[in-house]
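This is the structure, below, for whatever I ask next.
All protein chains but one are shown at their positions in the complex.
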Amino acid sequence: MYKSFFGVVAMDGMNFSIDEGEVRCLVGENGCGKSTMIKVISGVYPFDEGTLSINGKEYRHITPAGSIAEGIQVIYQDFSLFDNMTIAENIMMYSTVASKKVLIDRRAIRRRALEVLERIHITMDPDEYVSGLNVAQKQMVAICRALAQDCNLLVMDEPTTALTTKEVESLFEIVKQLKAQGVAVVFVSHKLEEVLEICDSITIMRNGKNVYDGKTTDKKLSKEEVIYYMTGKQFSSAVYDFSATSQTPLIEVKNYTLGGAFEDINFSLLPGEIVGITGLLGCGRSELAESLFGLRPADSGTVLINGTDVGIFKRVEDALKHEIAYVPEDRLSEGLHLEQSIADNSVSRVIGSFANRLGLLNRKALSAQVKKGLSSMTVSGMRPGNPVKSLSGGNQQKIVLIKWLASNPKILILNCPTVGVDVGAKSDIHEIVRGLAREQGIGVVVISDDIYEIMQLCNRVLVMRNGRIAYQTDIGDTTLEYLEASLAADEEGLA
Amino acid sequence: MKHKLHFKADRDFVRMLIVTIIIFAAMTAMRPNLFLKTANFVSMGYQLPELGLYSLAFMVVLITGQFNLSIVATGNLCCITGMMVMHQAVEKNLTGGAAWGYIFLGCLAAIAVGLVCGWINGFVVTYFNVPAMLVTMSTTAIFTGIAIIITQGKAMAGVPDELVYFGNHTLLGIPYALWLLIAVFALTAVLINRTSFGFKLKFVGSNLKASHYTGININKIRIRAYVYSGLISALCAIEILAHTNAAKADYAESYVGQAILCSVLGATSPNGGYVRMACMALSMLSLQFLSSGFTMLRLGGYFKEFAWGILLIAVLSFNFISQELRRRKSIQAVAKARVGQKS
Amino acid sequence: MNRLWKKIRGANESKLLALLVVTTLFFSILNPDILTLANFYALVRTASVDAIFALAIMVVICSGAFDMSYAMVGAFGSYIMMLLCTLNGWNLPAVFIFLGAIVICVSLEMFNWALIAKLELQPYIATLGTQMILKGAMLAFISTKFIYTLPASISKLSTTYLHTAAYGSGVESQLHITLIFVVALYVIMHVVMTYTNFGRQVYAVGADPAAASRAGIRVARVRLLVFVIAGILCGLGGVLHDVVARCSYPVPSDLVGQELTSIAAVILGTANSAKARGSVLGTLLGVLLLEYISGNMILIGVPSFYIQLASGVLMFVGLVIQMSNRERRRHSLKKEAVPHEA
Partner (left out) sequence: ACGGDKEPVNPDDGPGSGTTTSKYVIANTPKCIGIEWWDRMQVGNKKFMDATGHEVYQAGPAGNDDTAVQIATIEDCISSGVDIINVIPSDPDACETTLAKAREAGIVVISHEAENMKNVDYDIEAFVNEEYGAHMMDLLAEQMGEEGGYCLMMGSFTMTSHQQWVAGAVKRQEEAYPNMYQVCDPVESAAGGGSGEGSYVIAKEVIAAYPEVKGFIGCDMVDPPGIAMAVEEAGKAGKIAVTGTCLLSVCKQYLENGTIKVFTAWDPAIAGEAMCALGVMVKEGAEIADGVDLGVPGFEDCTLKGNILYGSAWFDCTLENMDDYNF
């Protein structure tokens, strides 16, 4: 099968097949064409060449409606939810459309939506509007929507990126149930542990081609092997060891409180330190990060920068003054100007400093900066003049980093820096972050729900529960299992 | 790198250039002995500044993805303020230096009013979360309402002759008013392409939230866009005073629609974030050619309106069609490349 | 019960209703006549045409598109019918005149649809273009004449009243027949938008066309139907405009150029700058509020030179109250809320 966008070849002779009751994982680096293949199957994109057969029937064109009629359900990477509708309406949207009835029964919709929500054990108000939900909740709604229909093939495009371990587990529970019912499941993820845990068979993609196909029952692949197939490179994981060079914290917060989000937060960050903050959904870590960047002023507390009290940040400018950089959670809506060029995006943070007193830009210095920034990381498929939206997820994230590093920050706050980023790019990003901390003495705060990531990247970790710091330890003093348990302990109401 | 940076832009430019040339050629062909006369160009030079300035005022805000429908209402309020000050010089029969003093004061007053009006628009749009289109629609009613109360609806006339001279004479064959437009245009072009403010305008236009998260003071930028828009309106008001020697609450109301037309034809993205000054210049010229040409063809004002509408839709559809063609071509190219590989 | 109460309290319609009630009470202190039945009839008479056009633009806004040409489309359709009747001396029953106007308006709106859905032009700009073309074409090629002698069936409708009431002073005011049209259309559209599959699909397309097409919705078809509905409403609105005005203008200046007022009404009723939330009830309340403000200025004794300023200020205040409340609630945590793009 072949597919191209304006000369960018996204699928280049891809072969893929799946049988009843099979759970097949699809892995590959960012931008290798996983989502594109899914969209071809579901009829969102037409394909240029090749064959597509579903249930033995060959299709030259398939529409989304046709694909749904064939029993294919997709959980899209970007959710494809309707912000202006309630959770119940969203969950039942596909079946409403498919029913072709003229009138709708609002009460039945609500009832069936509740059933689905119960089935995967989540409590949400079905009358709430989706626009008010956070990413994880939206992901759950998208999953519910797919489960609400009867399907033969369920395609999940990175369903776990926004979910916590607990929720992932219950998702896997459901996958197993579906499998027992004979439903085929395509599972796309960058989290290889998950992949290896759930799948029966695996397809590894590279540059729009399948490079490996096989059942895990036939041959057990190791994580390293998968990575090798994906990237064509060997991959090693190193741990960050930190030794303090100075005892004055770059930033220290005391009794930091924001009503409804977090309270009584105390922590400090030394130069060269990488501190991880983790916790379950809704524990307030995003709010904490945003608050440290001045996006949501805290209600009370003290912020010390290099030992001096600077007061609570009221605006982003306050944080910028103290050379804090913030890489937001959602790069698409918060991190990048998708329509603007890669070059412009890379200097958007520092553009002001290239202006003279009249506000005129020094264009030569500016384009030097663009060159410097873009050459500091390998961004594949990049043309500086093209809009950023032409890049894939991991590469976009690198542009966000480049943008912030241009301003030479002292403190770097990374909010889920590797969500939806593949292993190759992930290790690139980790390497860069470690380098920054080690060589330039930058203090880094990493917010992540990926405990493996925390273990690899950080030298210290804070676990948050219900808006408070529940547990704080050096990475060396803890183990992965213990950290996971401490999250779970919260769930069970212990500790 | 630079030549690639403006890949899309150059296509817009070529398209607009073709449109302008076609209109010019058509008008010339139909009325050769009238259209090509110097007098005609001078006359167009007198007409263009008002539309041009208002279009720039609209465009500046459009870059941020917002609308400013009160450009003309702001201009008229400035005009009336300026008139109230300058008219005193006429009443006192002042000439020379003293008159110039009043002119200067009047200009200052007009500019101050323009800035304030712009600021009000910007402030409300930025802090109150009401769609800009509706905010500026109601401020249009408010500004015009104030103008009506001040003037009781009547025209005010009589600024010092020193100013009127500049509204109705040429320098190097080009009307002073057009020089003003050229100056403001150049200033705006520099502002947009060569300053960090212009850069930020585009960023704010293309993604408000990301700009905020990048540390751009989005509120400040958006307010400044409106304030600059108000400033251009005020400058236009001064030009109107000089040109017509009069001020009135409803002068040039139909220029709002034309300013939108001109901005969009000039390749400014209606969704914000993209602007191309060279296209703006061509867009102004082509609208003026069309307008003057139609009067010369003795066709009523409604033909003009009709032609503008057609032009707008034709130019915009052209975008789509050329994009579609390119898409087809790229698919073919890829297919061909693959066939080549296989063999 | 609890759920219902929460819903009522949360709905922006209730807030708008409150705003309307407060305005009315405030006005009625200034002039008790405001609260008379007669004044209500007067409101119905002046608001009915706007209400129908607002409904047309609401459907379009819900589908995520926009239409600046609707008033011109309506005027175009009805004027052509009146002109045909006058020139040919036809004495058509009202039904045929309505139908004829609807056919014309639907085809014009389909032109808009083609521009927006097929050529992918920005809706605001594309329909502004349509408006210019129609206005220019009307005056340049069709006619500039006002038609004061409408077909008999239409003039009969013009003076058909359901009821007559009087102000305290004895000045009369009639409940115009158009009320029936307005009520019927609002009920129908409310059902269509809230209780039909199609209505759901319109909102879905408005929220995110890509997601809608992934849901198996035929986006282009939904959009087409939306514009057809808008065309039908415009046709009705156009003819009813002639009915109440007792004449037909080629380019009626109380409609063409005033499009934003109806759009403001829709957005007031939506109370959300984010698109695709429009509701039928909210639209009605929005229209009533704006008509109330602009239609009672003289009654509450605003000096005439101050009317434009006063209605501008009131509308401004209404918009600010209605919009900022909502945003504040939604961003209760984000003190420095990042506003939506308009």
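By written order: A, B and C. Residues from 1 in each chain.
Keep in mind that, in the parts below, contacts are C-beta pairs under 8 Å (C-beta built on N, C-alpha and C of every residue); 3 or more make two chains touch, one makes a residue touch a chain.
Being a predicted model, the structure only gives us computed values, none of them experimental.
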{"item": "Chain not shown, its touching partners among those shown", "value": "B, C"}
{"item": "Residue, one of C:94, C:114 or C:142, that touches the chain absent here", "value": "C:142"}
{"item": "Contacting the left-out chain in the complete assembly, out of C:14, C:28 or C:46", "value": "C:46"}
{"item": "Residue of B:13, B:213, B:274 or B:302 in touch with the missing chain, whole complex considered", "value": "B:302"}
{"item": "Residues of subunit C (touch criterion as defined above) contacting the omitted chain", "value": "31, 33, 38-39, 42, 45-46, 135-136, 139-146, 148-149, 164, 166-167, 169-174, 241, 244-247, 249-258, 295-299, 301, 303-305, 307-308"}
{"item": "Interface with the unshown chain - residue positions in subunit B", "value": "30-31, 33-34, 37, 39-40, 42-44, 46-47, 50, 148, 152-158, 164, 167-168, 240, 243-246, 248-255, 291-292, 295-302, 304-305"}
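The rule is short, and it goes like this: only the chains that are shown with their structure count from here on.
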{"item": "Pairwise touch network: line, ring, star, complete, or other", "value": "complete"}
{"item": "Most distant chain from subunit B, judged by the mean position of its C-alpha atoms", "value": "A"}
{"item": "Higher-contact pair (C-beta pairs counted), A-C versus B-C", "value": "B-C"}
{"item": "Approximate Å spacing (C-alpha centroids) for the pair subunit A, subunit C", "value": "43"}
{"item": "Subunit B and subunit C: spacing of chain centres that average the CA atoms, whole Å", "value": "30"}
{"item": "Residue list for subunit A, restricted to those that touch at least two other chains", "value": "295, 315"}
{"item": "Shared-contact residues (touching 2 or more other chains) in subunit C", "value": "none"}
{"item": "Touch list for subunit A against partner subunit B, complex", "value": "2, 4, 6-7, 9, 48-49, 295, 315-317, 319-320, 326, 328, 333-341, 343-344, 348-349, 351-352, 354-355, 358-361, 363, 367, 370-371, 383-386, 403"}
{"item": "Interface residues, subunit B side, partner subunit A - complex", "value": "1-2, 4-7, 190-191, 194-197, 199-200, 202-203, 206-207, 209-217, 273-274, 326-327, 330-331, 333-335, 338"}
{"item": "Contact footprint of subunit C on subunit B as seen in their complex", "value": "65-67, 69, 124-126, 128-135, 137-142, 144-146, 148-149, 152-153, 208-209, 212, 218, 257, 260-261, 264, 270-272, 299-300, 302-310, 312-313, 316-317, 320-321"}
